[in-house]
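Below are the structure tokens for one structure; questions will follow.
In this view, the complex is presented without one of its protein chains, the others remaining in place.
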Amino acid sequence: MSHELPEHPDWLWRTPDPKRAYDVVIVGAGGHGLATAYYLARDHGITDVAVLERGWLAGGNMARNTTIIRSNYLCDASAAIYEHALKLWETLPEELEYDFLFSQRGVLNLAHTLQDVREGIRRVHANRLGGIDAQWLDPDEVRAFCPIVNTSPEVRYPVLGATLQPRAGIAKHDHVAWALARKADAYGIDLIQGCEVTGFVRDGERVVGVETTRGRIGAGRVALAAAGHTSTLADLLGLRLPLQSHPLQALVSELLEPVHPTVVMSNHVHVYVSQAHKGELVMGAGIDSYNGYGQRGSFHQIEHQMAAALELFPIFARAHVLRTWGGIVDVTPDASPIIGSTPIENLYLNCGWGTGGFKATPASGRVYADTIATGTPHPLAAPFALERFTTGALIDEHGAAAVAH
Amino acid sequence: MTQPHRLADGGRLDRSTPVRFTFDGTEYTGYPGDTLASALLANGVIEVAPSLYRRRPRGIATAGVDEPHALVQVAEPMLAATTVELHDGLSATSLPGLGRLDQASDEAVHDKMYGHADVVVIGGGPAGLAAALAAARSGARTVLVDDQPELGGALLSGHEEIGGRPALEWVEAVRAELSDTAEVRILTRSTAIGYHDQNYLLIAERRTGHLGPQPLPAAGRGRLWHVRARQVVLATGAHEHPMVFAGNDRPGVMSAAAVRSYLNRYAVLPGRRAVVLTTNDHAYGTALDLAAAGVEVAALVDTRPQPPVALAEAARRAGIEVLAGSAVVGTSGDTRIASARIAELAPDDTLRGPVRELGCDLLAVSGGWSPAVHLWSQSRGSLRFDEALAAFVPAQAAQQVRAVGAARGTYDLAGCLREGSAAGAEAATLAGFEAAAPPVPPSVGDPRPALPRPVWLVPAEEGEPATWRDHFVDSQRDATVADVHRAIRAGMRSIEHIKRYTTIGTAHDQGKAAGPTAIGVISRLLGASSPAEVGTTTFRGPYTPVSFALLAGRERGGLFDPVRTTSIHPWHAEHGAVFENVGQWKRPRYYPRPGEDMDAAVLRECRAARGAVAAMDVSTLGKIDVIGADAGAFLDRVYTNGFAGLAVGSARYGIMCRPDGMVFDDGVTVRLADDHYYLTTTTGNAAAVLDWLEEWLQTEWPELRVHCTSVTEQWATVAVVGPESRAVLADLAPDLDVSKEAFPFMTARQATLSNGIPARICRISFSGELAYEINVPSWYGLAVWEAVLAAGEGHGITPYGTETMHVLRAEKGYPIVGQDTDGTVTPQDLGMEWIVAKHKQFIGKRSFRRADTARADRRRLVGLLPLDRAELLPEGAQLIADETALTGPPVRMIGHVTSSYRSAALGRTFALALVERGRDRIGEKVYAPLPDGRLVAATVTEPVLLDPKGARRDG
Amino acid sequence: MLLIACPWCGERDEVEFHYGGQAHVAYPSDPEALSDAEWAQYLFVRDNPKGPFAERWSHAAGCRRWFNVVRHTVTHEILAVHPAGRPKPVIA
Partner (left out) sequence: MTVDGLRRSPLGDLPETLGHGVRLREIPFLTQLNLRLAPGGGAAARVAEVLGAALPTEPNTVTDSGDLRLLWLGPDEWLIVGPDGAAPDTEGRIRTALPGEHACLVDVSANRTTLELSGPGARTVLEKGCALDLHPRAFTPGRCAQTLVSKVNVVLDQLDAEPRYRLLVRGSFARYLADWLLDAMSDTALIG
């Protein structure tokens, strides 16, 4: 049987009017902006904070992602920050007093070619030495772990094995955002919706405030957390960033009795699927090659996705697509985020999480808050500085996943 | 008695051939023309599975795609019984909003079609038919789409007249004319599920599913149409929505329009004693039809204090009591409704006066109408809340589209016909045809309705909204007024939050019927002045759920993805090759002999290559003819090394980088003539390299006189490798002087083989052995392969696959792009400084000077020899600097194994690895900690482990 | 599925094309003369506007020609199409 979702808390957040100024103004009330606000208060006692959101709170990519959480990344810097996030996820429901259905059901990354196998094993070895749980499964072990995966050697791209991260899993995206929002609100932080930042107030080389659709708001520091919209904001300051915003789509089926006990990702065949708590299959589709701000992509992506899904999961043939949607993901040249200060004083940047930033939410917020509060990069954030594009010290996660959910 | 609720006559049924079906294990009969829902109602069955979470009894509530309760499992899960056509032998099980996936694999075929149309009309009701007719008469390619088995839309459920005849005769005449008109396609049983950019429509056609178990599986179950339309007419009608009052989910509470459908279209009596509740004119027709069918209509409850006089009069004449300014405030009944409680409503929608209870087994409800704007919204058209109609209606179009009839809030039949006709003509005209709106025949049907009085929320007789847990807002999700209230009390203001907090509108029906009601309820509880302030959630496709298999189409199983094979493939398959997928190619990995595993086969193949002669099909390499006066200059810009100075008839190995300086591809290029180079690429990158070259030529250097032509499949290529390869070649090409002097390493010759085949033979080597690559037009590939094997027979020639190829090249320290590199590796990292020209510009050169790229301590390619000669390091194993470094986690890693093999030639295992400061560590030890806890030590060496001087290759 | 008008072949579905990102970004005439920061701008930084965007497409499955398009990144409307090498059109 599927489950009714757990009860929400009776109280979530206020709907305040903006004050004239704040110590810190965070632009964007997605998961990352909200987590940043929360950790500014929790870790640094900074509560004179506003989170400005152009639409409804957590209505951007936070409302749209396939909720996969894992930390089995290849590069040291990525593995470190995602593993930090995973550790935070493990205690966050209790800390935030909100059961947001964090479920450590494991994530399988399937290998279909010898190249995939090499990459998978490389990642398993690196993860284990990095202190991240990782296993290599052969096809029989894959079948045992997820019986509905087609492990027949007869298919076009047989499953040759998989990496498994047992501690990985999913969480209910909206509820995560609300849990963070609720605590941030309780610290006295103003979450201001329907408030779009349309410009910046500058004093020489410094940013001292923002212009919004609800008037000018002064700010000691301005922290961008606007995901796919970051470049349009940075453009207002003449700051060009190595970011491209692309449509990324996802879809859900109707509610189904439990059939899929874990999370399966396959880069080669292009499938990312889990079964959410209520019972719907949640599936990510391919990223569209072109730039797009329309929160929708091209339908052939969905059709390819379905063909691929049926290769791996013949049992899904009769399931139905109930709803499709798109988000706007901000992609960097090395598929890794940018976190840190900018050439403009008091302006901070956290973006470029692309197709995979949900899983990082708590760590992203925490290291960003630390960077903002102290004015120096948090050690986990340091490798993700903007300078890497000049020095060439890229953190290339392309090998790890075409769409790195 | 069978079908006790079936009317004696009428309906769109074929009564001559009753069909049998089972529902939850019980057998019933019905008629072709029935839906599962209508047949159940005919048998007196209204109750379906209880609700998912609260286990409330639930019944069939609608007659269409908006059905929230009657979900069933037939072959597929979660079909609405109101959309399942009855057929003999149908067996359905009711579902509580939760489907079950059948383990048995689904063999049904699904088809796709790509279409183009001048005018697509969606909806085959009066408006759509009129539009299609107008467009079709102009000669425009017209597609008429309707999701029902037959055309007519709302006319199928009434008794309108058009042109002085029963409306369905008009429908039939229009259908006949359309069928006879060239360039018209009528798609019934076809749902437009998506409206995308540039008038791209997706239409899901049900082809044979309704026939039951497929007689001919080849005629697919479904078909997905992709239609690019110049102009679109949306005539999708309107949805009637429910009303929110206590107990509004009880079986027997049904949409008033659905009741009318059941009576007139399906000849079914959904109840025997009815109460009708309405906010608008339309349900009067239902009440009158019920009365005419002999149903006792206990009351017609109209929220409006002053219902239109003519309607009220007609009701009274039919013996129906009209209770004006009132609403149903509650229902009773164990499962099915047994009575409705009715009270008067004050102008502010509060209750006043006494409550009256009327016995009934049917409560027909019309909470109002909302145009079906789903596709309009998907097309990015804007919506506007029309206060008079109390509904969101289409406002500004964003594409070449118009909405007509009920889909834009026009509810009178004459208006629907008029708008349809005009829109069809307009669309055809804009599509470039001469079209005139045909005259609209006179009609008798719904007149322009009087204004409705929407009552979004009928208060309970007591208590506060916080406690109204039986006022269902989204009954499939069991979400109530209390839930909405709770979300708002928690601080939520946006409908998007309330949707996600309560899950309203996210169920199988996507809130098709209840969505507008939910907006109304939310606006009431938020204290908004109008639903306009609340707005809608986003309309997303698909309009109705579609199966994964339909979207996958034919590209399943063997057709999922092309399998690319070479001209020699039949031989490989016949000779037991084990294949490896390389991109879309199937390449032989090794050729096991009986009893051999891969290791044994590969060792044998390697020994043959190093000891005698071996042959490999290397036809999959990408091949490009680069031709033109500037070909050399062009390649100089693309490769890190120089090609302009290459002698005609000679070959050279090259590496190309991306602008960021990282290795992109490598391969050997032969200069065939002054202006003609024959360039080869890795198998996986063939298409990417061609695109890359074209991109630079067309967008950066159009002044260069160079043309690139892909000849990958023009040429089949056979590598003949090993010390005895020269002898084999001599035999194969008797006219060619194969001597060392006449045919040196890195040159190419044209020759005619002994069997007459013309060949381009290159003396190049990816194995470090004396070797030749024989290129022939691919239709000769198999013949040449067989000739090579025949010529080599006396030398013990051995076919070998990619695995042996990998071992041979690794023994020589030759990297494989993508295996020993990963997008972060420069040519220098591979130890190939020699290939990076100092004195010319080439793509990527500037990047080598960047701080990180110029770092001295980068990871570089080296060889590894495990101390234990039998220990095979896993590819991907991470390396640490010394045994004591194993503290942590995290453990500091200095590199990883990229390639690792057993070598027949070396009599031991070896590996290639990328290691931090690797070249400075030659002679030192590094360690690979393995998951099984062992720590494997290996000595760092030069990557070239065999014949470093190249004597064998040059021999 | 975008409908893109190849300047040669006419309107074809998006899947026949290959996306090439921002148009009119010339390869620096003398890369060696650039600072690391300037080179990084060329390598990695492209416009990412919300609105009309001058971008490149190649008719990969058709005539294989590269050409330039001005497309609105929110509505996906294609506002102009022209062969490679022409200057960027002015879109009001």
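Think of it as A, B and C in the order they're written, each chain with its own count starting at 1.
Assume a contact is a pair of C-beta atoms (placed from the backbone, for glycine too) under 8 Å apart; a residue touches a chain by one contact, two chains touch by 3 or more.
Because the structure is predicted, anything quoted here is derived from the model rather than measured.
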Omitted chain: which shown chains does it touch? B, C
One chain is left out of this view; which of B:Asp24, B:Asp88 or B:Asp111 touches it in the full complex? B:Asp111
Just one of B:Ser530, B:Thr709 or B:Gln750 touches the chain that is missing; which is it? B:Thr709
Consider the whole complex, including the chain that is not shown, and state which of B:Ala104, B:Ala629 or B:Leu867 touches that chain. B:Ala629
Please pick, from B:Pro442, B:Gly558 or B:Pro889, the residue that touches the omitted chain in the full complex. B:Gly558
Can you tell me which of B:Ala466, B:Ala688, B:Ala783 or B:Ala854 touches the chain that was removed from the display? B:Ala783
Spell out the interface residues on chain C facing the chain that's missing from view. 8-10, 12-13, 15-16, 61-65
On chain B, what residues meet the omitted chain? 109, 111-116, 141, 185, 207, 216, 218-220, 226, 228, 554-555, 558-559, 561-567, 585, 625, 627-629, 705, 707, 709-715, 755-757, 777-783
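Please note the rule applied: only the chains that are shown with their structure count from here on.
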Comparison of A-C and A-B by number of C-beta pairs in contact, larger one: A-B
Note: chain C sits from chain A at a C-alpha centroid distance in Å of 29
Chain B residues counted as touching two or more neighbouring chains: 196-197, 200, 660, 847, 850-851
Residues in chain A with touches to at least two other chains are numbered 298-299, 333, 390-391
Going by the contact rule set out above, which residues of chain B touch chain A in the complex? 52-53, 75-78, 97-103, 105-106, 108, 194, 196-197, 200, 202, 224, 478, 486-487, 489-494, 496-497, 500-501, 503, 506-508, 510, 538, 540-542, 545-549, 551-553, 555-558, 560-561, 563, 580-582, 660-661, 818-819, 822-824, 847, 850-853, 874-878, 880, 888-891, 893, 896, 898, 929-931
Complex contacts: residues of chain C adjacent to chain A: 1-2, 14-15, 18-19, 21, 36-37, 40-41, 43-50, 53, 55, 71, 73-76
Which of the residues in chain A come into contact with chain B in the complex? 1-2, 4-5, 8-15, 56-57, 59, 63, 76, 80, 112-115, 117-126, 128-132, 135-136, 155-157, 174, 185, 193, 253-257, 259, 278-279, 296, 298-299, 302-303, 306-311, 314-325, 333, 388, 390-394, 396, 398-399
